[in-house]
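Just one protein chain is left out here, and the rest sit where they should.
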Amino acid sequence: MTSEYTEFTTGEPLADHKAPAGPVGERWDTRRFEARLVNPANRRRHTVIVVGTGLAGGSAGATLAEQGYHVVQFCYQDSPRRAHSIAAQGGINAAKNYRNDGDSVHRLFYDTVKGGDFRARESNVHRLAQISVEIIDQCVAQGVPFAREYGGLLDTRSFGGVQVSRTFYARGQTGQQLLLGAYQALSRQIAAGNVEMHARTEMLDLIVVDGRARGIVARDLITGEISSHFADAVVLASGGYGNVFYLSTNAMNSNATAVWRAHRRGAHFANPCFTQIHPTCIPRTGDHQSKLTLMSESLRNDGRIWVPKAKGDTRPANEIPEDERDYYLERIYPSFGNLVPRDIASRAAKNVCDEGRGVGPGGQGVYLDFADAVRRMGRKAVEEKYGNLFDMYARITAEDPYTVPMRIYPAVHYTMGGLWVDYDLQTTVPGLFAIGEANFSDHGANRLGASALMQGLADGYFVLPATINDYLARNPGQDRVDAQHPVVQEVLAETEDRLNLLLSVGGDRTPDSFHRELGELMWEFCGMARSGSGLRKALERIPQIREEFWRRIKVPGTGEEFNQSLEKANRIVDYLELAELMCLDALHRAESCGGHFREESQTPDGEAARDDDNFAYAAAWAFTGTGEAPILHKEDLVFEYVHPTQRSYA
Amino acid sequence: MKLTLRVWRQRAADADGAMSTYEVDGISADMSFLEMLDTLNEELILTGEDPVAFDHDCREGICGACSLVINGDAHGPERTTTCQLHMRSFADGDTIDVEPWRAAAFPVVKDLVVDRSAFDRIIQAGGYVTAPTGAAPEAHATPVPKPDADLAFEHAECIGCGACVAACPNGAAMLFTSAKVNHLNVLPQGAPERETRVLDMVAQMDEEGFGGCTLAGECATACPKGIPLVSITGMNKEWLRATRKVSGR
Partner (left out) sequence: MARTVWDSSVGKKTVMAVSGLIMLLYLVVHMIGNLKIFFGPGEFNHYAHWLRTVGEPFMHYEWTLWLIRIVLVAAVVAHAISAYQLSRRDIRARPAKYVHRKARASYATRTMRWGGIILALFIVWHILDLTTGTVHAGGFQEGHPYQNIVDTFSTWYGNVIYVVAMLALGLHIRHGFWSAAQTLGVGSRTRDRALKTVADILALLLTAGFLAVPVGVMTGVVN
C-alpha cells in the first residue's frame, strides 16, 4: 500500500498564467486593468458562495456584496464573529513607513520572500506588500481601535524577524479587532439583504458541474439537514489545516474538510508539508490537553530565551545563576538574537530540549525571561505592554511571569500550504477560489509574524473582489444547476453515505482517540524536524490508522440532530487523508526550507539547507483516490527581484 | 480529583430538560473546565450515552463561543471565560452544577448550547461604520486622541459571549449593546452614524425580547472582558442625545 502511495508520478508542469509580465510593481495594476468587469446592473444576478467568515471570508463577503453580488455565506460557528482569525494576537504588517525607519513596499516584499525562504511567488508577494497600505486605511475607517500615540496617530512596533517597525496592533488582540471590523462590514450587508448568512452550517463537499465549481453541499449543524447550494463561483476561506496535528493553536473546530473535499474534486493542493511551528506557546501539561495556547511573538521583543547550560538541571529558574544559563538564541544569532524568524526559534528550542536541557514537566519547554525587562523598563511598563498576555499565562499555568520566567514550547500554528491558486486566487477548478490561509500563495515555506492578518484581508478586501469579476464576466450565462441535477444528486448521496457509515460502525473508539493518535504521529514524524525514514514510518502507519478508524469508530446519536461527535468524526476522515499527503510532500521535498526541516539537508552548523537546483518550485498535488499515489505538478518559481540566498540571521 | 457533576440535559430545543448527575474521576488541577467535560464525554461515548453538547472553539478566551453557567455563575467562579477556567478552582469531592445561559432571547439548542443569533441581529441593526471597501481615506488623515482610542478599545474587547445576558436577572443585553455603541460612537469614524446607530441597536435589542436594565450590575461582574457597568450609562446618554437630535430634525 505505502509503496504504491509513495510512487507518485509527476504530471505536466503548472504555471500561473494570470500574473502579467512586466515590472513586478506594475503587475497588479495591469492585471486589474486587463481583468474584465461585470456591469453593476448584472452583478445582482451573480451568486457567489463564500465558505468561512474569518478575515479573508468576512472581508470578501462584505466587499462582494458591496459591489452588488448576491453572496451566500457559510460558517460552522454560531456566529460569523467567532472565526479563528479572532485569536490572532500580535499585529498586522503594512509598509506605511510611518516611522521613517527605511520601510517601503519593496522592503516588505523583500522580507516576505526571504522570510518565506524563497518558496513563494514574487508577483503575489509584491501585490500583498502594495495592498498592505490600503488595508490599514480601510480598517481605520471601519473604526478598528488600533493602538495610538499621544498625538493621536497610529503606533507601530517591530515584530518577529524584521528590523523595521511596521506592525500595527491593538494591544494583544489585533486579530479580534480586525475580524470584528470585517464582521461588522459583513453584518451591514446581511442587514441590507445582500448576504444570505448560514451560521452553524458546515460545508461537506464541493459541487463541480461540467468542470466548473457550481456550489457546495452543507450540513445544518443544528438539525443535521444536508442541503445543496448553488452559485456562479465558490470561494473557500476556510482557513488552515493545523488541526491535523490534534494539538495546535487552531480553534478546536477549525478543520480541513472544505479544502480537502475541494482537493478531491480536482483542486490541486500545494506544499501541504509547509506548516509553521510557532516558537512561543504554553507547554502542554498532560494527556488531557485539548489545544495549545499561543503567547504573542511580541513577547520576544523584551523577553530573553534561555535554558540551563547543564543537562537535566532541575533547579527552579530563579536559583540558576546567570553564568549557568544559556541564552542560546543570542549566542547563535547575535544580530537578531531573540527576534529570529519563527522557524529558526522553534527549531533551536527543539534542539536544546533534544539535548536534554529543556525545562518544566517532561523537559519540553524553554524559559522566556522578563527579569531584565522588568529591571530595565520597570514593572509598570512591562505590565502596560504585555499585561493581558501575562494574565493569560498566569491563568493557564498558575505561575506569575513577573517573578518566574515563562515556560514556552513550539506548537503548530499556521499552514503555509493550501489549495494551489493562480494570481487571481483561482484554484485549478475553474470558478473555485481560495483565499486567506486556505490557499498556499504568499508565505512560501515560512510566514513572517503579523503577515497572516495582512494576507487574509488583502485577499478578501482587495484581491478577490477585483479578480473574481474577470471569471464571472467571462462566464456570464452558466447553465442553471439545481438539486435535481445528477451530479448534485451524486454528491448529496456520497455525503449522506459517508455520515451514515460513520454512524453505523458502532465500534469501541472515540473520534478524539483517533484524532489524538494521528496528531501524535504527525508531530513526531512530520513536525519540527522530518527525516526520510520517519516520514516513511508515518506513511506506513497512516493507512493502518485509517483502516482501524473505519472498523472501530464509535459515533453516538443520529445524523438528524445536533451531533458534535459526528462533526468531529467526519473531519477526522479528511485529516486521515490529508496527513498522508503532507507526509508524502515532506518526503519528496528532500531539502530543508523555512518551516520544513529535513534532517538530511542541513548546513554544517545545523541550519536549514535549501536545494534551489532541485526544489525551487511549488509542489501542487492532484488527487487520484484515497490511499492512491497522487500526481505532482510543479510550478517553477522564478526570482527576478529577490535573489535566493542562504537565509542568515546570525 | 473526583467530582460530581450535575449537568442540564435537553435533547433538542422543543424537548423538556432536566439536570443529570455524573461522576468524573482522575481530574487534574491543570485541566481546563472544558477538558474536564471532554473527559466526561469520552466516557459517555464509550458507554453508549449521548455526550454533553456545549459550545466551544478557540479555547483561549477570545472567540466567545463557550458559555456555561457553573454553580450559578456565568463562566464560573473566576472572572474569565469558561475555557480559561481551570480545575484548580475546584476541590476534590466538589459537586458542580452546569447549566446553559438562560434567557428568552437565547433559546436552548441542545444541552448547554444556546442560540445567540439575537446578538448578530443587534450588530446588523447598526453596530458598524458604513465604510465600503476602497472608500477609506489615508489612515493618518484623522488623528484620534489616545484616550478616545483607548476607551474605544476597552469597549471593543467584548467577545459577544452573552455572559452579561446570562447573569442579568432580567435577561437584558444592555452591556453587550452598549459595548458596541460606545466603541464606535467615541471614534470620529463612527460619528456620522452616531444617532441612528444607538437608536436602531436599542430598538433591535428590545425587538429580540431581551429584558430592560435595572442596573443590578450582574452583567459587569460576569463579563470576562471587564466591560464596565458605566458603559450602559454611556449608551443611555447617547440614546437620549440621539432621541433629542433626531426628533429635532
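The first chain written gets the first letter, and so on, giving A and B; residue counts start at 1 in each chain.
Just so we're on the same page, a contact is a pair of C-beta atoms (placed from the backbone, for glycine too) under 8 Å apart; a residue touches a chain by one contact, two chains touch by 3 or more.
Quick caveat: nothing in here was measured; it's all calculated off a predicted structure.
Colleague: May I ask you to name the displayed chains that the omitted chain touches in the full complex?
Modeller: Per the contact definition above, the missing chain touches B.
Colleague: Just one of B:30, B:73, B:111 or B:157 touches the chain that is missing; which is it?
Modeller: Only one of B:30, B:73, B:111 or B:157 touches the chain omitted from view, namely B:73.
Colleague: Of the listed residues B:15, B:91, B:141 or B:240, which contacts the missing chain in the full complex?
Modeller: Residue touching the absent chain, from the options given: B:240.
Colleague: Looking at the whole complex, which of B:97, B:150 or B:193 touches the chain that is not displayed?
Modeller: Of all options in B:97, B:150 or B:193, contact with the hidden chain holds for B:97.
Colleague: Taking the entire complex into account, which one of B:27, B:52 or B:213 touches the absent chain?
Modeller: Selected residue, touching the omitted chain: B:213.
Colleague: Since one chain has been left out of the picture, which residues of chain B touch it in the full complex?
Modeller: 6, 8, 19, 69, 71-73, 97, 99, 102-105, 168-172, 199, 202-203, 205-206, 209-218, 221, 228-230, 232-241, 243-244, 246-247
Just so we're on the same page, only the chains that are shown with their structure count from here on.
Colleague: Using mean CA coordinates as chain centres, what's the gap between chain A and chain B in Å?
Modeller: Roughly 27 Å, centre to centre.
Colleague: Residues of chain A touching chain B in their complex?
Modeller: 59, 62-63, 66, 77-82, 84, 86-87, 96, 98, 134, 136-143, 145-154, 170-171, 173, 175-177, 180, 183-185, 187-188, 190-191, 197, 199, 222, 249, 251-254, 285-286, 288-291, 293-294, 392, 395-396, 398, 461-462, 465, 508, 510, 512-513, 554, 556-557, 561-562, 564-565
Colleague: Write out the stretch or stretches of chain B touching chain A in their complex.
Modeller: 11-12, 28, 30-32, 34-35, 38-39, 42, 44-46, 48-51, 53, 55-65, 78, 80, 84, 86, 88, 109-110, 113, 115-117, 119-120, 123-125, 127-140, 142-146, 149-150, 152-153, 156-157, 159-160, 183-184, 187, 189-190
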